[in-house]
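Just one protein chain is left out here, and the rest sit where they should.
Chain lettering (A, B, C and D) follows the sequence in which the chains are written, and residue indices restart at 1 in each chain.
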Amino acid sequence: MLYRENGQFKTTYRADQQIFPITQDRLFIAAALLFAFVVVPGIASDYTFRALLVPFLIMSLAALGVNILVGYCGQISLGSGAFMAVGAYGAYNFFTRIPNMPLLPALLVGGLCATVFGVIFGLPSLRVKGLYLAVATLAAQFFSDWMFLRIKWFTNYAPSGSVSVSGMQVLGMPIDSPVSKYLLCLSILVVMGLLAKNLVRSAMGREWMAIRDMDVAAAVIGIRPMYAKLTAFAVSSFIVGVAGALWGFVYLGAWEPAAFSVDQSFRLLFMVIIGGLGSIMGSFFGAAFIVLLPIGLNQFLPVLLGWFGIEISTAGISHAELMIFGALIVWFLIVEPHGLAKLWSTGKQKLRLWPFPH
Amino acid sequence: MDPKNIVLNVNGIEVIYNHVILVLKGVSLQVPEGGIVAILGGNGAGKTTTLRAVSNLLKGERGEVTKGSIELRGERIENLSPSDLVQRGVVQVMEGRHCFAHLTIEENLLTGAYTRKNKAEVAANLEKVYAYFPRLKTRRASQAAYTSGGEQQMCAIGRALMASPSIVLLDEPSMGLAPQIVEEVFGIVKDLNTKERVTFLLAEQNTNMALQYSDYGYIMESGRVVMDGPASELATNEDVKEFYLGVGGGERKSFRDVKSYKRRKRWLA
Amino acid sequence: MGFFLETVFGGLMAGMLYSLVALGFVLIFKASGVFNFAQGAMVLFAALAMARFAEWLPGWIGVENIFVVTAIAVILAGAVMFVVAWLVERLVLRHLVNQEGATLLMATLGIAYFMDGLGQTIFGSDIYKIDVGMPKDPVMAFESVFQGGILLNKEDMVAAVVAALLVLLLSLFFQKTGTGRALRAVADDHQAAQSIGIPLNRIWVIVWCVAGVVALVAGIIWGSKLGVQFSLATVAMRALPVVILGGLTSVPGAIIGGLIIGVGEKVSEVFLGPYVGGGIEIWFAYVLALLFLLVRPQGLFGEKIIDRV
Amino acid sequence: QPKEQFFPALPYRTGPYAPNGVPWANGYLDYLKLVNARGGINGVKIIFEECETGYDTARGVECYERLKGKHGGATLFQPLSTGITFALTDKAPGDKIPLITAGYGRSESQDGGVFKWNFPLAGTYWLAADVLVQYIGKKEGGLDKLKGKKISLVYHDSPYGKEPIALLQERSKMHGFDLQLLPVAHPGVEQKATWLQIRQARPDYVLLWGWGVMNSTSLKEAQATGYPRDKMYGVWWSGAEPDVKDVGEGAKGYNAIAMQHGAEPQAAVVKEVLDKLHAKGQGTGPKEEVGSVLYMRGLMSAMMGVEGVRAAQERFGKGKWMSGEQVRWGLENLNLTQAKLDALGFKGVMRPISTSCMDHLGSNWARIHTWDGKQWKFTSDWLQADEQVLKPLVKQTADKYATEKKLQRRTPQDCQS
Partner (left out) sequence: MAARLVEQTSANQPIAPARRTGEVIMDVQNISLSFGGVKALSDISFDVREHEIRAIIGPNGAGKSSMLNCINGVYQPQEGSITFRGRTFRHMNSHQVATMGVARTFQNLALFKGMSVLDNIMTGRNLRIKSNLFLQALRIGPAEREEIRHREFVEHIIDFLEIQPYRKTPVGQLPYGLQKRVDLGRALAMEPQLLLLDEPMAGMNVEEKQDMCRFVLDVNDEFGTTVVLIEHDMGVVMDISDRVVVLDYGRKIGDGTPAEVRDNPDVIKAYLGTSH
């Protein structure tokens, strides 16, 4: 019984309403944060930072945002790529056009631009629902693709429409080394993650979930669908927008609209579904699954096959990677249709009972 | 009970939901050919779960039978699909109606006859159901989602009857039905039972009616069978009378007078 | 005027081609409540199978006659799609009975990845040719009425006729047969359908098979138009607005939606595009669909979305 | 110090652009193998490793990060995608690894004064557009005859497709022809509207700036709307076998600019590849592909990279391993004379190339080839882009990039290093 909560009696509601009420969880989170902030910078390689951790963190942030909209509020959106793009281009314009604009405010302003865009494209959700809404949000996606390719002002009149940034600093510290990028992303993610967690476990979050689960009943107990949906769009697209800005500024450095294409939208949706709808933790799992797994497979497969003396071409590996990735998605869903986060909590529940089967 | 004409034999089954939630802890029950057997018990006792285990509908709820066996006329049925069971004449009326929302009442009923290929039989069944539930006939062209709760319940029962079943698992058939319809439903049960030798296993909260119409009863509590016996015996049991029939001490108590200090009866507590 | 008509006509034809793909989505959704993300992958897979069999067959059986080869290739590709349907049911759907839409959608995504990988492994990732003798050169019509006449594309017309036929057949199937009704029941409630004896397994194999055949037809037509290559899968993206405009559950809706989207798209691009720098047709199609949805949230012919308490 | 020179490769052998990506990658690898078969670069052997990008920018960046430090450090990168090039342009200076973007990427990056690490050797989109306009002018009987003519640009709606616009607009101002811009959204499977517009506007020429399936679709639509293919001119990414193969006869007469080389089944180096590699079963792709257009581009791209290393060795020590910085110097001081090219087996395939600190392009020649229904055939002489037109545009755009990035133009001293 490694993981158990009995014996941990809560004597006040405040104690029961802590963000992580169970001691083991608190310890685990503390350890994870310590590890991420202190240990990882000491041991990870440049490659790990730049190619794995930074994209993973940024995509986790984006998935977190999408999860608020899709997982908590039940409004399936395929416009996330567009919100990222608006965040990135918004931040870019403020960063380059306003002299001495510091990085962090630029990122946040980018998020705000995405918020406005998100709310506008969220308006149809007041009438259109479910898959219809999902497909309809693609309008936002394709519109933003078009907008950033066609309206030159957004790209500062670059002839090809692709933009780049440099000279990023936070509080006087340059953000150019892999570690600094990693820490920047991690800090933003942790802060946003905590805020989001707070939000979803207070009244706002309950309103979203109520709208998701049964909107008529929600209305009957006095929740305004319009307000709930639009706040979800706003909060979600803010977070996604910031993630988009980070993706452009920190990960890519230079980007074109295709960096936030419809594929990105789909991938974000997949992250939250496979990770677990309506779970903050799930966003991280989902991002890890979709961002890291293919890379892992791509590197691991040749090694594995090498052990069996099989040599395989790059194309062969890529095809095998696709197949295994697809099969894994299906397999995980069969094991736990509610996503990796649910699998995780079932695991914890088993631990709680351990060593007894039930 | 005579072991020879047992059609359904549930033997010490355990059911677990989601790999961790143990719900049934060794439930055994027998249903004789042509009998009406009732499962009684409070909310959460595991009645629905037992019926789902029999009809193999657990999988969709992420539940599984981990121990024990279920036999239909001597054949193990744990690995059959629900539709195989319907082919063998076992049909369940699910709790909570589950009508096909977008189909009309009539289409719902006709879909119920999916396994019957004989057109005349289907037509006759349809007439029979309409005769049982005239209300359905008047609402036949309306989409099921837009009918009232009671109409949906009738539709669900009627739909099951369309399959000309030999064993019907009824989960709370009386729920949401007006009193005379409840009587009618039980009347139909009796009718089918005597005329067509249909066997019934029903989970019911309306203990009064259930015991009145059934031959044998099981009382469940927290995933176990805590008492069983012929319906007539159960109906005279003092505990049952007080807690399930509300007539403890002879007279029926007024709902208004129920004292607040009263605590629930728990056999196992 | 002539040019406007030509644009409209071109839009109608393009729309029919979208319908063909949209149909696959509608079928599977209508019959099982699954939004099949793998539709594009199925179109590609079917087309690849078809193209490659047609290429390999002369070597295998020594027959050179194009009709015989094409016919056998179609049959073989159909068989492949049947196997796909069977495997999908066996390995995926069967284990996901009664799960939510999002879960099922995700599972079909897994299937899509798998098929992309498998298809390229077995059939290769080059460009292949499907030649079923579709006419390629243009014809002019109404030359007496309009100056310059109206240009018609024979290939598109053949495709349109095929699409119309398919829709007709499938509509009949859904409306008139017991199986059609059972399929709709399954889409509403997996568990209840099971409880009255509808064999989900068989139903799903049937539906995916039919969808596979539709994908094959779409694959052949689009494939002979574009060449069979990976990008074929992306035509699904163009079919999505058609699906929602017509209604996710309506077979005829796929056609009507296709026509509206096709015309809207082309007319907007040709007559509006030049003022804003062009390239607007994709998002315009989605915005058009969205506008329709604001009026009818379930699409033109979709079943009403029911929420009742 | 490592003994071997590491050449990473970022191909795409899967996904929508695989048909075009595969021959390029095969050519690239074959040449590296060939160099080893010839004994290496003055004895220094080459090792190589592929990392599949699928033409996806994020994946490409990951590949870059994965490979850049391997085997003692990457010699150079050839990202083969405009999107990845944009992203890597920012990273290369920090990592001190040169980028060769032969025939793609930013056109202004030929300005070595600002883009120290980029080498769009032998081809930029502006060069291509310029040559095409000149050629069309020639066909019309002089550039002045272009006045009042109409040219449509059908382009992939992405930075890649938009690259030539700036130059074409410049030229249209100069000669007074009408330029119609017709974007086609990725991936370009539906172009009816575009071709309806062409049918309406009846342009005298159509320039095609497509990629992958978009090219063949354009050609098919042209056929379906009856637009003459011989009035169509594609960029070199629209002028290879996969673009026309399945259009076949329908594409007959279609022209494309060749990035110096075309399909070269007769070239000496091709024979050598067949002899030394494919005959021994060491070839990378199928034999039939050797010598095809994109295969040749891979071959040539690899060759230029290898020659960069050789040039660096000339200065920093023959037979030694060269660091990224040294290779950059080599690429900047490349002087591939005709004699050297002949020796390498590239006779007739390309013209001499010589780069300098300020000029990372090295050669501004190109030719036109035409599809005859079965294969690509050269139909023009060598054509040269007009420096007078290109230079100001390059400088202006590069300067803008420099100010945005707060970069200083390189000084003459810096050029020495």
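Rule of thumb we're sticking to: a contact is a pair of C-beta atoms (placed from the backbone, for glycine too) under 8 Å apart; a residue touches a chain by one contact, two chains touch by 3 or more.
Note that the coordinates shown come from a computational prediction; the quantities given were computed from them, not determined experimentally.
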For the chain that does not appear here, which of the shown chains does it touch in the whole complex? A, B, C
Of A:33, A:120, A:173 or A:195, which one is in contact with the hidden chain? A:195
Per the touch definition above, residue among A:209, A:243 or A:297 touching the missing chain: A:209
State which residues belonging to chain A touch the missing partner chain. 13-14, 16-17, 195-196, 198-199, 202-204, 206-207, 209-210, 212-214, 216-224, 231, 235, 278
Name, in rising order, the residues on chain C that touch the hidden chain in the full complex. 308-309
If the hidden chain were put back, which residues of chain B would touch it? 17, 21, 40-45, 48, 95-97, 135, 139, 142, 146-151, 153-154, 172, 175-183, 205-208, 243-246, 252-256, 258-262, 264-265
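One rule holds in what follows: only the chains that are shown with their structure count from here on.
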Comparing A-B with B-C, the busier interface by C-beta pairs is B-C
Whole-Å distance, C-alpha centre of chain B to that of chain C, is 44
Chain A to chain B: how many Å between their CA centres? 46
Could you give the separation in Å between the centres of chain A and chain C, each centre being the mean of its C-alpha atoms? 32
Provide the list of chain C residues touching at least two other chains, using ranges where the numbers run on. 99, 120, 125, 277, 279, 282, 308
Contacts with two or more other chains, residues of chain A listed in rising order: 142, 145-146, 149-150, 315, 318-319, 322, 337
Contact residues on chain A for chain B in the complex? 337, 346, 349-350, 353, 358
Touch list for chain D against partner chain C, complex: 13-19, 22, 157, 181-185, 187-190, 192-194, 196-197, 199-200, 212-213, 216-217, 220, 223-226, 242, 245-247, 250
In the complex, chain C touches chain A at residues 35, 91-92, 95-96, 99-103, 105-107, 109-118, 120-121, 125, 237, 240-241, 243-244, 248, 276-277, 279-280, 282-283, 286-287, 289-290, 293-294, 297-299, 305, 307-309
